[in-house]
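Of the protein chains in this complex, all but one are displayed in their positions.
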Amino acid sequence: MRVLLLVLCGAVALVPALTANNLVLSVLTFTFILGILAVSFNLIYGITGQLTLFHAAAFGVGAYATHLSMAHWSISFWLGSAFAMGCVAVVSLLLGIVCFRFRLKEFYFAVVTLAFAEMIRLVVMNWHGLTNGSLGINFNLKPSVGVPGVGALVIEGPVRWYYFSLACVVVIVLAYQLVVNSWIGNAFKAIRLNEDVAASLGLNAFRYKLLSFVLGSMGASFAGGLYSHYMGFVDPHLLDINQSLAILSMALIGGTGSVAAPVVGALVVTALPHLIDLNAEWRLLIYGLILILTILLMPQGIVGSLQRLRKHA
Amino acid sequence: MMQLIAGQLINGIIVGSLYGIIALAVSLTSGITGVVNFALGAFMLVGAYLTWHLNETYGVAFPFAVILVMGVVALIGLVADVLLFRHTRNNLINGLIVSIGLVSVIVALVHMTWTSTPQNMQPFVTGVFTVGGVVVPKMKLLMGVVLILIVSMTYLGLTRTWMGRAAYAYAQNPEAAALMGVATGRLQVGVAAFGAALCGLAGSMYATLYSLTPDIGALYMLKGVEGALLAGIGSVIGALFGGILIGVAEGLGSVFLPLAFNDAYGLLMLVLVLLFRPAGLFGRR
Amino acid sequence: MLEIDHVTKRFGGLVAVDDVVFRIAEREIVGIFGPNGSGKTTLMNVIAGVFSATRGEVRWKGRALGGLSTDEVAACGVVKTFQNPQLFRELTVAENVRVAGHLLLKSELGAARVRTIFPSAFRTEAARKIDARVAAVLEMTRLEAQARQLAGSLSYGGEKMLGVAMALMCAPSMLLLDEPGSGLSHDELDRLSEVLRRLRGQGMTLCVIDHRVGFLGALADRAIVLYHGSKIAEGTPSQVLSQRAVIEAYLGDAHVA
Partner (left out) sequence: MRKSLLNFLASAALSFGLASPVAAQDAIKIGQIEAQTGPSSSLGFMATQGAKLAVHQINQAGGVEVGGKKYPIDLDSPDTQGSPQQGLIQLKKMLEQDHRKYIFGPTLSNVFNGVREYARGYDGKLLMFAPATAAHPELGKPGYGFLLRPVLFDTAPEGFGTYMVEMLRSKGAKKVAILMQNDAFGRFAVDIYKDSFAKAGIEIQTHWFEASTKDYSAVLARIAAWKPDYLFPGYTDAALYDIVQQATQLGLTKFWLVRGSLGPAIRNKASIDEYIAYMPKYFEEAEKVDSKVAKFIKDYKDFFKVKDFPYDLAPLLFMASYDHVFMLAEAMKRAGSINDVAAIKKELLSMTYDGLWVQKFDPVGGGIHSYEIAEMRRGGALKMTLVKPASK
């Protein structure tokens, strides 16, 4: 998988050289940022088998926390997103403890996480003093990275954002890959495949489900910080239920079997509206059909199916 | 103040019975086909628009429109089950995704047919009852009565008729039912169609009370799921009761607390119940 | 070593296990017999922490196991196999066993496990240890040949053997085997009893359930007979089998069957 991943990055790294078309760049930048979101979701759903609908909330809270901490304490993007990840970690830890202690599974887990996400969204909507409610917040803060020799490099303009987001998604994917390849990953898989056996073999399902949930949510929080700073604003739409469904379809279309596959799904979901230039109703129709056909015809998603083809060939 | 509370209690019960009938559809279909079908919300949407269309354009009297609509929507539900959900039996997540896809297909079609212009049907019964300062619109009362009747009939049907008993047995224990020789396949299709019909009815009732836009389905679907889980999957009267609880929670909630948090009151209750009775209030698990 | 101290388990009205008392010493093979529904599996589940006892308690090396969950009990070294094998059917036999290496890794490395996340000599070393252990266990259970097969594709006997192998991977000091013999062909049975003997030879304590005395008769040091949840006999297999109550119980069972 990691080899494939590197090949993929190699191909993608050349894009700015191939095309001066900033549109392609911005679509791909969104793809990478949302890719982080989808990958982190897949750690919880695809690898550990827990369908969370809390992810959009983690994404949105991350976005708000990153920006607010930067604005109020005038700290760097990195400190800000570290703070945000901390907040989200705490929230998801509490939520996770509640859900997993009470042994909520499958659909019940999904609905309870959804309920919490919705409540958080309502708080963000109505806490005008802090979040400026439904108006959202516009800002012009940019992340910057220290480059040896060059000094602090401010991330602005399509090309820099492209490479920055690319670097982020690669790092995150590799990090998750390390976890998944370790014994922790084995535990995650074991829980997904058969929780009872895992327990009978002395594996503490509660602890590992919690770990997976927190790690994934933190990834979402980081993606939120990136997204809001690329857009230059935050608003409560980031926390919508539909966001969670979009994330889910990214993971499914890309493939839930491997760590990196959801990035492909993110590409499809982001690029599709700009590829098929149809009127809105038709686009909605086609989006629905794609979801249905993906599930019915290639449940392993694009990447999974390609891998299978390769095996058989 | 007392009037306000009493009024919202009644209103909550009536609005809740609308959630309840969808909850019943959710409960039955997921109990027997093993799929939580989000398209039920879209079926309700179609039901609402069809009722309005028949009534406004072709002047079909409301009661007949309702019966017609239930038939049509049941057919849609049946076709959807045979074409799609048969292939996702007992894979909850896949079924969920397919149903979400189906929702956007249906919503798109509704957009194409009736545009996004809000529509508002001529009320079937106008006027209000006023009892001791408590105001209840007549139509709402009528709706509450109809829905509660339908649910009770469903309950009788499920407990008295053979097909119903089979369905009930299946919902309790699939293997046993299969051994008893319940024709699982036909049963599942039948229930899917019946669930759709219930949502069609819900749509018709909705249309007489509120305005129509292509995005109403999702909200009521969510309330339906809340109600079903609150009661526990597979419990008929329970589903109605669960829906009513949600409705009352919202009604009373927005008497004392801001309306902006309306949707949270039901959810909060659901979470609490699920934590302490994971199988729901009436569920056996 | 393991003490069952007046353990009772009720489900609502039904008394599944009724005030059972016995102890199992180290390096012993104890067979628990009894007709179907006599409470054997329930008792085993109480020991393994699947259910908690209604009354009485289970002590392991003097420590009460009451209130511990399955994984915690397993972590103490008491590991149970399932009556009808539960496996990771999507994984190969070897992978199943490797996943079962979870506890082993924990006990061997402890906190140092974190170091295995990043590629290093340490990680390769740990991986090598696990692989060696997996190979050993597969050899011990005679599964080397099917190592690359999907667990789902094994014969029923093979699946049961894999269940034992996964339990062994946890390096338990006591193994609880739930009806390991049922549904096995003749030579599969021979293979099983041979494996169990070798285990005892390595100093493992075994507690085996079976509803027929069958192959265990030759194997077990001590036999305990449950009937309607209560212990009706205890002693060497030959003694026990000659007792009247036991014969009645089994004849009764035979009539029912």
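The first chain written gets the first letter, and so on, giving A, B and C; residue counts start at 1 in each chain.
Note that a contact is a pair of C-beta atoms (placed from the backbone, for glycine too) under 8 Å apart; a residue touches a chain by one contact, two chains touch by 3 or more.
In this text the structure is predicted, and so the values were computed from the model without any measurement.
The chain not shown here is in contact, across the full complex, with A, B. Only one of A:82, A:98 or A:125 touches the chain withheld from this view, namely A:125.
In the complete assembly, the contact with the undisplayed chain comes from A:267, out of A:99, A:193, A:267 or A:292. Although one chain is not drawn, its touching partners on subunit B can still be listed: residues 4, 7-8, 11, 15, 111, 116-118, 120, 123, 128, 135, 137, 209-211, 213, 215-216, 218-219, 250-252, 254-255, 258-260, 262-263.
Hidden from this view is one chain, which touches subunit A at 4, 7-8, 11-12, 15, 18-19, 21-24, 26-27, 30, 122, 125-126, 128, 133-136, 138, 140, 231-233, 235, 237, 264, 267, 271, 273-275, 277, 279-281, 283-284, 302-303, 306-307.
Just so we're on the same page, only the chains that are shown with their structure count from here on.
Among the remaining chains, B is positioned farthest from subunit C, on the basis of C-alpha centroids.
A simple rule picks the central chain: find each chain's mean C-alpha point, then take the one closest to the mean of all protein C-alpha atoms, which gives A.
With centres taken as mean Cα positions, subunit C sits 42 Å from subunit A. Computed centre separation for the pair subunit B/subunit C is 49 angstrom, with centres defined by C-alpha atoms. The touching residues of subunit B, when paired with subunit A in their complex, are 36, 84, 87-88, 92-94, 96-98, 100-105, 107-109, 111-112, 218, 225-226, 229, 258, 260-261, 263-264, 267-268, 270-271, 274-275, 278. For subunit C in complex with subunit A, the residues that touch the partner chain are 48, 69-72, 74-75, 79-82, 86-91, 98-100, 102-103, 105-106, 113, 116-118, 166-167, 169-170.
By the touch criterion given at the top, residues 178-179, 182-184, 186-187, 189-190, 193-194, 196-205 of subunit A touch subunit C in their complex.
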